[in-house]
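Only a single protein chain was left out; the remaining protein chains are all shown in position.
Up next is chain A:
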Amino acid sequence: MAAPAAILSCAFLSAPVAARVIAVAPGPDAQARLQEALIDARPGDTVTLGAGRFELTDGLSLDVDRVELRGAGPDRTVLSFKGQQGAGEGLLVTSDDVVLRDFAVEDTRGDGIKSKGADRIVYHNLRVEWTGGPKATNGAYGVYPVSSSDILVDKVVVRGASDAGIYVGQSRNIVVRGSIAEYNVAGIEIENSYNADVHGNVARHNTGGILVFDLPNLPQTGGHSVRVFANQITDNDTPNFAPAGNIVASVPTGTGVMVMANARVHVFGNTLAGNGTTNVLLVGYREAFDDKAYNPLIREVVVRDNVHGRAGYAPAFPGGAELAAAMGGTLPPIVWDGTGERVVARDKVTALTLALSDPRQPLTAARPAPARFPDGALPGEPAPVVLPAGMAERIR
């Protein structure tokens, strides 16, 4: 393990300082010993976490560039925050080029792992879990990179988040792949972000599987260019347990993919089934807002080549049951509020439009009908996300 770190230090450091491995074992005083290791680490160092349970009483944080924090595996090294007395998250990262891998974070009082302004961060082979199952008292986000560029979330498992299991906010150039999000309110959420590829994930037994949202009154708005492809988005059937007030509290139980107020979002090649409200929900932002820069509509949204199983048999939004009854018992697997520009669904299933003229209209104003989409060329697909050289290599 020291060898690759040493190679990195040669590549990046001008001063000939050898990269070190700082080993931390579980046991008494783990909080201070681990935190001091995270403070003492120098760029290029690896902090290793021994196998076992670290019983922590406060948040941990890392603010040194190019540090790798590595455990013995997500089922062998557990950072337990059951006794947490302070801080808004379990682990906070505020430095660049950090790799987090091979450990678990359990039962944080707030968010699990947060990284802010942490560019080129890699989350790999981690587990973040609230072990008591889905509860409103669980923390909001499991894996929470925000306000950053170049993010790789790879082979991460998140269970029980009362907001989103994997949440990427106000960032750009993002890859979320090969991960499992289950028993969260939202499985995976990309919010107010630019250029994201979300692929090869499993989002199951959440309230909603994968969300692509944009919200007003934030430093970065105008979310765009998101590709959601080759994911398994099934059986999202956990009743919404988000505290009201949060935007995900409005996600109907049984939603597969939900796109809201974003531009250039392409949803393709996914397997969608067992989502009782609908497999794909396409809507504008429904709340009042005071933000001149904010566009509440969806634009250039494409849904194509997805495989649809059973859906729409238990619509969990007000008026949904009546709507389903009028449609012959179930809602179609694609539901669109009818607003926005250049919205196209080309899957071989029925799509329903509510034919609203404004996303804020009440559903009583809906004139539900099968949606018709224009033929011809689809809106252009966003280019694949390319992460900086060396990022993915660090977890090979």
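Going forward, a residue touches a chain if its C-beta (ideal position, glycine included) is under 8 Å from a C-beta of that chain, and two chains touch if they have at least 3 such contacts; residues count from 1.
Keep this in mind: contacts and distances are computed from a predicted model.
The UniProt record for the undisplayed chain lists the protein name "Cytochrome c domain-containing protein", from the options "NADH:ubiquinone oxidoreductase, NADH-binding (51 kD) subunit", "ABC-type spermidine/putrescine transport system permease subunit II", "Cytochrome c domain-containing protein" or "4Fe-4S ferredoxin". Across A:D75, A:E287, A:D305 or A:D358, the single residue that touches the chain missing here is A:E287.
Only one of the listed residues, A:A136, A:A325, A:A369 or A:A383, touches the absent chain: A:A136. Where chain A meets the missing chain, the touching residues are 31-36, 38-40, 57-59, 61-63, 84-88, 92, 94, 108-111, 116-117, 136-141, 144, 146-147, 162-163, 167, 169-170, 215, 217-219, 243-247, 287, 290-291.
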